[in-house]
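Let me give you the structure first, and then I'll get to my questions.
For this depiction, one protein chain was excluded, whereas all remaining protein chains were kept in their positions.
What follows is subunit A.
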Amino acid sequence: MIRLTLRELQVAPAQHVATLIVTSLGALFATIVIEADRVLASQSAAGGFLAHGFVRLLLDVLGSVFLFVAIFVSCIVIANTFGIVMTARARRIALLRLLGAEGRVLRRGVMLEGAIVGAAGGLLGTAIGVAVVAALIPLLTASGTFVPTPSPLVTPLLVAPALIGIASTTGAAWFGSGRVSTVTPLEAVGAGQEPTRTELRRRRRPWLVRGCLSLGTAMLVAGVAIGSRTPLGLFIAAPGGAVSFLGFVLGADAFLPPVLQVVGRLFGGSAPASLSRGNALRHPQRSVRSAVSLVIGVTLVVMFAVAAACFSTEAGAVAATAGPQEAASDAAFVTLVLGVLGVLIGFSLAIAAVGLVNSLSLSVLQRRREIGLLRAIGLERRQVRLMVLFESLQITLTGSACGLVLGVLYGWAAALTALSSDHHIGGYFLPTVPLPLVVAVVVSSALLAVVASLAPTRRATAVPPVAALAVD
């Protein structure tokens, strides 16, 4: 079994490129959080940022939350990616099952693959992260943002990103390879079988979705309530947010198709538009899987943007009432934190982008015969291109819309929890939604969709009409 796994990695490493990138990004993310926390701590000690006791606490809490979020995001995207890899490998898995491999054993092999890729990605990400921070510190010191103070980079904590990479990728590989146990040996037999038929047999777990949603929401509300006393409420609100979000992701099969349907109507009634709308409805799981990785990214971006905007607004109002020196120090600190947040936010979008390209490519690959058929009965190349583009846009706009709503809610909850206990602010407030940023997020995610659909579109338009006749 181990040989099969190693061979899979050796002969077809391309299938794990996405996972490697995501794991590296995750580890890079975690490394930068660890380093940023250390560097900012030594900076705030040396630069006198510690005017407010709660700022340092806030920084540590935010750092932990970021780390948590990074692991969470990469787990979901990696599990998705493994799901996609398993779908692409279904035929091979069926053959192995037919020849007498137990599903359990095959799944262990997939976990081993995950562990190996996770280790590689974890080490790569950690190395890049340390290098980036090491390069940034002299730059920031030179520009005057940082005060010159020794910032040791190597800490025992740095083992964490690599370990997290291994653990999360292995775990995500386990969740993502659930398909392995649904592949029947019979699928290896029928040469002309509809390749998507196993996709329809996915287990549905409504109780798990409902449980996650209610438990998560309850924890989130409790966290916000505790937040009015101490920012430590974040330690309840953050897992609560994650669990409720997990509920949303697990239940996306149920939540997203209606949204997809509504978004699909935006493109009008042309042949490519109605075809792509049909695709989204005929294979909802496939579209949902693509949309979810974007929902994750957009939710995070909007959440942080909204939380940061709330922080700026509320802390700014407070600063006006405080002394001018304190205000200037606060403003510099807020700018610094926002800069760091901006860097961290980039990762979630990058992770989502990897997931999207992956899904779209597979979607076209799996539909080769269908596209060939459409070409044979007279769909023009231009229309094929439009069809893929519409489908991609339908998915990304759905993802953005859901992400926006969720992101505003989570960001607001986070800001309330972190800030409402501050004696200067003292109380609840409405969310500050920074419109330019939201517009930028929507536009850039739409752009991302177009870019992500370039390669799949090229592949789709290259499908010859005779592909409709192919057996495999």
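Everything that follows uses one rule, which is that a contact is a pair of C-beta atoms (placed from the backbone, for glycine too) under 8 Å apart; a residue touches a chain by one contact, two chains touch by 3 or more; residues count from 1.
Here is the rule we go by: contacts and distances are computed from a predicted model.
Undergrad: According to its UniProt record, what is the protein name of the omitted chain, chosen from "Acyl-CoA dehydrogenase", "Aspartyl/glutamyl-tRNA(Asn/Gln) amidotransferase subunit B", "Na(+)/H(+) antiporter subunit C" or "Putative ABC transport system ATP-binding protein"?
TA: Not shown, but named in UniProt as "Putative ABC transport system ATP-binding protein".
Undergrad: Which of A:V17, A:A131, A:V159 or A:L186 sits in contact with the chain that's absent?
TA: A:L186
Undergrad: Could you tell which one of A:E8, A:D253 or A:E391 touches the chain left off the display?
TA: A:E8
Undergrad: In the full complex, which of A:A41, A:A88 or A:A101 touches the chain missing from this view?
TA: Going through A:A41, A:A88 or A:A101 one by one, A:A101 is the residue touching the chain not shown.
Undergrad: Mind pulling the subunit A residues that touch the left-out chain?
TA: Answer for subunit A: residues 1, 3-4, 7-8, 10-12, 91-92, 95-103, 105, 184-186, 188-191, 471-472 touch the chain left out.
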